[in-house]
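Note sheet for the following structure.
Below is a slice of the complex: some chains, not all, each in place.
Should a chain be cited, it is by its letter among A and B, assigned in written order, with residues numbered from 1 in that chain.
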Amino acid sequence: MPSESVFLENAWYVAALSRELNATDLLHRTLLNKGVVIYRTQDGTPVALQDRCPHRFVPLHLGRRDGDELICPYHGLRFDCTGACTQNPHGGGHIPKAAKVRAYPLQERYGFIWIWMGDATPDADLLHDYAPLVDGHENALGQTYMHLKANYELIIDNVMDLSHVDHLHSEIISTRGQLTPLIPQVVENAGSVSARWEWRQTPGMLIFNNFLPDPQAETRMFVQVNWASPANIQLSIGATQGNGPLDLDACIGQYDLHTVTPETATTSHYWFATRRNHLVEDAEFNAAKIQAMHGAFVNEDGPIIEAVEQEMGGAEFFSLSPVLMSNDAAPVRVRRLLRQMIAAQG
Amino acid sequence: MPSESVFLENAWYVAALSRELNATDLLHRTLLNKGVVIYRTQDGTPVALQDRCPHRFVPLHLGRRDGDELICPYHGLRFDCTGACTQNPHGGGHIPKAAKVRAYPLQERYGFIWIWMGDATPDADLLHDYAPLVDGHENALGQTYMHLKANYELIIDNVMDLSHVDHLHSEIISTRGQLTPLIPQVVENAGSVSARWEWRQTPGMLIFNNFLPDPQAETRMFVQVNWASPANIQLSIGATQGNGPLDLDACIGQYDLHTVTPETATTSHYWFATRRNHLVEDAEFNAAKIQAMHGAFVNEDGPIIEAVEQEMGGAEFFSLSPVLMSNDAAPVRVRRLLRQMIAAQG
């Protein structure tokens, strides 16, 4: 892999939600600056190929599929789902050795299709465990996709420093100023950084307080974010009016995953999945909840993150001498760890 | 200041018309490649701050004001109108020394808000006197703003060589070919260049001849342009059918200011203000007149100046070996003087 890569290459990134990929269509996405065509074989297995015919460089997603094979629209070369050319209709039909496209290893787990773009052998252990997302009633799971005109690290910054919820978002997810002054507990391990906040607020956060004994009473709350390389942040948040532990077993709350895949250095694919532990069978509530979350990203986080990208003009974050504060502890650790991992990939 | 700056930095530029800045809103403009947020304090004083929070680089105009302070929308840092951070709601509330934004000195005069972007101490003497603009009845003053996709020097060129009025503009401000062959008197001083034309035409210029004794008769006319650094051109123009001196006291005429502020190297803010000495109380005439002037800029000068910018493709003017003629004497002197002043700023 080129040492100048700006991304961590040997890692699992999300390529799509499982439900974004239907049985027949060719899905085209640019991931880490590379065009990829993704589809399901007839048995439902997802496949990702380099989206460029090696002959005349036509994106293969402009072609058509025949069974599990793709046919280039320009001169009819066929490729199977390993990327091998299986038919050259020209001349004697000889298939040149170089007539192949790269196939990217995929894994479909937790409602996502994960892709390995690097040159090293895929390491299944690097795909983190987000099993709780898919464990339970379907109406307690929400998923959404957003495209942002911003570098992926700005999106990670946003989630790793949750103090912004008191300033950027509307009352619905506000801590009423209680979280902002807290200095979170930050723990760094190999390839992961976590931060945790605990506080009391009156009333509890509006997204939870109707499920608590007294919607107007003081509430104990926690939120924990766990970043794992390359760009996954698992977030758990909960509220209780009892004296039990601050965890999802004892609280009204939700288990979320924020995951980002660089499209280019300045644009990103951003997915969010959430499983709540209350009102789990209510489809209507589920739809309204994920729509509200999507709206918050698109109308509140998105414009600010994109404005920062514009203002930074492509410069490296630390080169602009940001004034860092206590709330930056977690995102700055992620940035430093990620830089080290990218530098180490050689 | 970086020696590579393409602009004269230590100078007063217009940031806005006074009336563009109301009592409450945050006005955002890019001036000399820098984002600036401009607003009025509660006592009406205009303030200009660097439009970038030093923490995470969010443009502050996306935030909100509380009294005379601005609050960053992302994490709630507050800045007063000197650019000092007055509140950090995070952790112990410690305000890092570097947590400040640059405040740009302003002066509000002659209906404009003037800004000093350079690093040197602002020099009040460098703000030229355009007092006649605001001396008299309000209905004799017109003001307008235009945005042009062209380097600011192309706009200066346009006004310093008025021979274009016979070719580019409609009959209303034509000299009927009388000005074009004239070689203007050009005077150069430190930081200023002026040019003056005097001629006779029959009838007089249409914008004036209804105010002369005989609208169809021969008329004596003059126009004088006075460029003063960095990008101000005061223009006086008048017409008479008497034998008096060719000046605004003795003629039907107007006292104008053209002033340009670079937005970037290829885009400009352009303001025009005009005070006439006839029909001074007529609000309806005043509105129609400034609308006509605005239309001439937008429909006649603007497209040509923008086409030149496109055609030059960002090249330096003299590097393209323009064929210079007698009518270029004044604009070329301005270009050379401006180059010297920019080079001298170190």
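Brief remarks on what is shown
Methods note: a contact is a pair of C-beta atoms (placed from the backbone, for glycine too) under 8 Å apart; a residue touches a chain by one contact, two chains touch by 3 or more.
For clarity, every value in this text was computed on a predicted model and none was experimentally measured.
Here 2 copies are displayed; the structure file describes the full homo-oligomeric complex as 3 copies.
Everything that follows uses one rule, which is that only the chains that are shown with their structure count from here on.
If you average the CA atoms of chain A and of chain B, the two centres end up 48 Å from each other.
Of all residues in chain A, those touching chain B in their complex are 157, 161, 163-164, 166-168, 177, 180-183, 303-304, 307-308, 311-312, 320-327. By the touch criterion given at the top, residues 35, 52, 54-59, 62, 71-76, 88-94, 96, 98-99 of chain B touch chain A in their complex.
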